[in-house]
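As you look at this complex, bear in mind that one protein chain is not there, while each of the others sits in place.
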Amino acid sequence: MSDPTFVTARVAGERGVADALQGLRQAGLSRESIEILSNVPLPEPVLGGPMKSTKLPVWTGAGLLIGLGLGVFFSIGTLFLYPVLVGGQPIRFAPPNLVIVYELTMFGIIVSTVSGFISETRLRPAARPYWRDVSLGAVYVVVEVPPDLVEARVRRALEEHGAEVVEAEEVLP
Amino acid sequence: MFTEFTRREFFKKAGILGTALALSGCGGNRAEERLVPFLKAPEEQVAGVFTNYASLCRQCPAGCGILVKTMGGRAHKIEGNPRHPLNQGKLCARGQAGLQALYNPDRLTGPQARVGGRDSAFGSITWDEAVVRLTGAVKEAQATPGGVGVLAGQLPDHLYRLASLMMLNGQGGDRPSSAMGRPPVVWNLLRACDGGNLLADAMNDLYGQRRLPFFDIGGSDVLLSFAANLFETWLSPVYFGRTYGEMRRGSETSRGYFVHVESRLSTTGVNADEWYAAPPGREAEVALVLGKVILTEQLASPDRPRAVDAYFADVDPRRLAGDLGLSFESLVSLARTIGGAEAALAIPGGGLGGSTNARAAVRAVMALNLLVGADQGGLRVSTGVPDPVLGPTERVSSFEEVQSLVEAMRGGEVQVLLVLDGDPLHDLPAALGFEAAAAKVPLIVDFSSFPTDTGEVLADLRLPSPTYLETWGYQVPQPGTSLATLGAQQPVVRQLHDTRSPVDLLLAVAKGLGGAVAAALPWENEVSYLKDSVSVLATRGGASIVSADPEAFHARWQQFGGWWSTIEEPRLGPPSVPARLELGPPPENTGGSASGRYLLRVYPSLLLAEGRHANLPWMQEVADTMTTVMWDSWVEVNPKAAADLGVRTGDIVKVSSNVGSVEAPVYVYPGIGPDMVAMPLGQGHRAYGRYAAERGADPAALLEMAAVAGTGELAWSATQVSLEKTGRSKRLARLERSAAEEIPEGL
Amino acid sequence: MLVVDLNLCTGCQACVAACFAENNIGVAGEDQVAMGRGRHWIKVERYWRSTEYPDVRAVYLPLPCQQCGNAPCEPVCPVFASVHSKDGLNSQVYNRCIGTRYCAQNCPYKVRVFNYFAPRFDPPLEQQLNPDVTVRSVGIMEKCTFCVQRIRRAREEAKVEGRELVDGEIVPACAQTCPPGAIVFGDGEDPRSQVARLARSERGFRLFESLNTKPPVVYLKKGDTKNG
Partner (left out) sequence: MADDARSGARGGHDPGSPSPEETARRLEAAGVRTTPAATEAELARLDRALDDQVFRSMSAISLRFVLVVLFLGGVVTLGAFAFGWQIYRGIGVTGLNRPVFWGFYITSFVFWIGISHSGTLVSAILRVLKVEWRRPLTRAAEAMTVFALMIGGLFPIIHLGRNWRFYWMIPIPNDRGLWPNFRSALMWDLLAILTYITASSLFLYFPLVPDLAAARDRSRGIRHKVYAVLSLGWRGTQQQWHRLHLGMRIFTVIVIPIAVSVHSIVSWDFGMTLVEGWRSTIFAPYFVIGAIYSGVAALISVLIVLRKATHLEDYLTVRHIDRMGKVLLAVAVIWFYFFWSGYLTDWYGGNAVARALQDLHTVGAMAPLFWAMIVVNMAVPFLFLWWRRVRTNMAAMLAISLLVNVGMWIERFLIVVTSPMRNSLSFDWGGYRPGWPEIAIVSATFAAFALLYVIFSKLLPLISTWEVKEGWRIDRWQREGVVELETDVPTLSEPGGAR
């Protein structure tokens, strides 16, 4: 897979984002190929619709199950491995087991959610364009040009809708 | 000073155990193949085999039999010898602690002499030098009759006999004018508190035998203790404890009845079903009240010697009970209990001996015994020495004899003083003036295994003895049991240090002296002396060991820890009762009776006795039962008196008598009257090793030299003291963390 | 099972000293015991029943570990250092212990002993140490074991000799030395044993029965009257 081609532009504020998105849509670009970079989250109406879903809830659910399993193993399973009588309590099932199961389930959820977040954020296949002044409040539009589209057309669509096409300052993984 | 000690090092040192540890890992179980099986509690491993040696306990004069468990040449545990008739496998706390005497870190490791005067340090010498010097000094002193003195706290019988023979030129009995020494003086405050001489005198009066009475507690059903601390230090506490158990277990329905009469509530007193707090020194008068009521109600034994009735003729029981501050009604009830008992027994305890009227007090209790027929029941006479050849056995001197020895020392008469198994500097009352008198003695030789106060401060020559676990001997238990017994003492481990038995030393000196002394002591060494002596019992029938071969007898005697008769001694014959009981004057307490003064009662510590065990850390750390104090001395003060003085437990007070003063923390003690204070003996050593030195206070410094009327004994509980707050206080080391007045559920 | 007859306990402390000797108990020293850090595995506790002179009465309570059947000390240990052994003993596995002291907090009898410092035996006192018993290191909990080493020895010997254990053959150090025989040890499951007979006494009670700790230590109440 060859490196993707990017057309990048700086837009003015939220209005600029909305305009640029409109132009790009008219140019036939799908929402998935457009990234908007800003230092505050923008509301969905500005972005023209709901965001693409993430798999975070799946991660969370998986974590729940793993945590639950670990909890059951610790509180009940280990006693099968090494049965020790303490205080006249029954070996296998006792109320304290629930405490362990509860804590480890929670632990599983937390860890998996973060793992999901990190993996989705961090583990991108390629480097992406970036500008440091995003942090200062600038807003950029990054378009990953699909193979069937001409780069210049995208550029034109952006410029016609008030965006100022600029080169990437740097790339971030 | 301390070195850290881990289990691993221990195994390294123990050597043979290493193999055992490795072997335990060969079970084939995977978990056990690991070097250190964490799954396995280490107690599950059994290593090695113990070898038991029977011997004798010498921690106190009673003479219990012991078994010492040894492994790899080391003694690990002392237990009672189950075959020994006296203690039958049981042992007291002090007996258990004998190991710490053996392995005491402060033991003297070899003979020493001062490099200069008495204020100089000790330097090591050889045993040959020591024997030469000692022999020379004794030879010189021989010129003066009584030039050699022997002073001891307790002596094993074989050593006492040897020392007597030597001092008296081989002659027994009274001191011949030509003898170089005088009979060994055996005395300390523990022996005084035992009051053995008073008991023996009373037996002498009644039966013409100057021997201790023997009390068959196990066979009695009502037991009256008159200030006898049966389960603490008195005479033979293990025997008393063991037989007390028998009495309490008597039958399914009865547990016996135990009454204690004493001014202070002692550890023993707590066990009593009834405790009568008679005024100090007047405990025996309770016996008069009881006797009178028994007579009046015609409950007395019909077989009693009628003469004894006269003892109670003048008693007005109701008034006397009122004088004593006791309820007449409950005494009457008690008298009926005694009268109705099958085997009542009254014990005149050592605590009676502290007052000036002690002689009369003991007689009064004996009279009660005769009245209820105890002389045909639980009151018997000790068996004594099985054969005269083995005597004389240890005899506690009267205080008069101690005084006369000190007097002789002060007068320059004593040239050589041999201090055997005792610490007179600590153990004798300071008012006796022993320290000043000792300055006049040219040579003081200390035979103790430890750096005693006497050894450190006064001795010129220190010739350390092996401890009782490293040496030989025999002992006739006193008062013993109804079976004649000769206990055998033998080494259970190799001598730890370069020490020598005093018997061997005395034999060497005797040889050096030659003449009558050498003739009186013909033996080669301690072992041949013992073999020669005990062989007289070899062929005697009716005994645990009978053997025609003296060697075999000796071996078995040692193997079993002694020889004992299997036939009970006959009961006492009828007593010859003196016509009248001289009650004598009421107890006199010296130091006046001004207000703010308290009668001082000293008592031997349950664990430290007179101080002999103060160098054993276990004995310091095991708590006194009543006060739970450890590692310290204390003054017991009645709660009301303490409130008046404004002191609380832990506040340090100055206790002063006419002859001295000490400082000690207060223990507010409900079991003592408001006009009394009590202090345990045992602490207040100047030296005696790291665990004992400079710890607590010794109340012996307070005692005035009052005598028991009609005897030569010291009235050690007749001193009045005053208390003075010092303003200081300390966190008294106690096992109880609080007053413990809330009784736990169920108890 | 251990039966302690309070009628017989004379407060002589022999059991305490025997326990020190048998179990390699280190001496803490004056300052430490004053802080409440004595290492006594068995204590003779003295309770005042009344303290108004001359009507003063007290009672002794020899208190070893009660080896509870339902031991409160066991479930709270996070590392299984305090566990129930097959014999029904409540055993403390020293080399598992990390020193949370939770067990001691939860012990209603306050019989657990913590090693605040490494034990010290001034040479040559260490030569006395019983080779059957571990010397506990700093920072771990210890307590009365009913002299488990003696139980093991007796059992091994019986096994070697190919016979059953005899009642009274196993004797912990405290019971061995107790002069009046107030402490009796034996198999409580065997109804013919001495302890079982004694435990059936009307005077028998267990400490804090209401806690349901099920201790195998039975105390026989101290009688107060002639035929108590």
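Order as written gives the chain letters A, B and C; numbering starts at 1 within each chain.
Assume contacts are C-beta pairs under 8 Å (C-beta built on N, C-alpha and C of every residue); 3 or more make two chains touch, one makes a residue touch a chain.
Keep in mind that what you see is a predicted model, and the values were worked out from it rather than measured.
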Name every shown chain in contact with the chain that has been left out of the document.
A, B, C
In the full complex, which bits of chain B touch the chain not displayed? Write them out.
31, 34, 38-39, 735-745
Residue list for chain A contacting the dropped chain reads 13-14, 35-47, 51-52, 54, 56-57, 60, 74-75, 78-79, 81-82, 84, 86-87, 89, 94, 96-97, 99-100, 102-104, 106-107, 109-111, 113-114, 116-118, 120-122, 124, 128, 130, 132-137, 142, 172-173
In terms of residues, what is the contact footprint of the unshown chain on chain C?
32, 35-38, 43, 45-47, 61, 63, 72, 75-80, 96-102, 104-106, 108-110, 112-118, 137-141, 208, 211
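Operating definition for what follows: only the chains that are shown with their structure count from here on.
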Gap in Å, rounded to a whole number, between the CA centres of chain C and chain A:
63
Can you tell me which residues of chain B touch two or more of the remaining chains?
none
Can you list the chain A residues in contact with two or more other chains?
none
Give every residue of chain C touching chain A within the complex, in rising order.
69-77, 80, 82-84, 214
Quick check: in the complex, which residue numbers of chain A touch chain C?
84-89
Interfacial residue positions of chain B with respect to chain C in the complex
1-7, 10, 13-14, 17, 36, 38, 41-44, 46-48, 71-72, 74-80, 87, 89-97, 99-100, 102-105, 230-232, 237-238, 240-242, 244-245, 248-249, 253-255, 257, 265, 267-268, 270-271, 273, 275-277, 325, 337, 496, 606-607, 617-623, 625-626, 628, 630-632, 638-640, 670-674, 690, 695, 731-737, 739-747
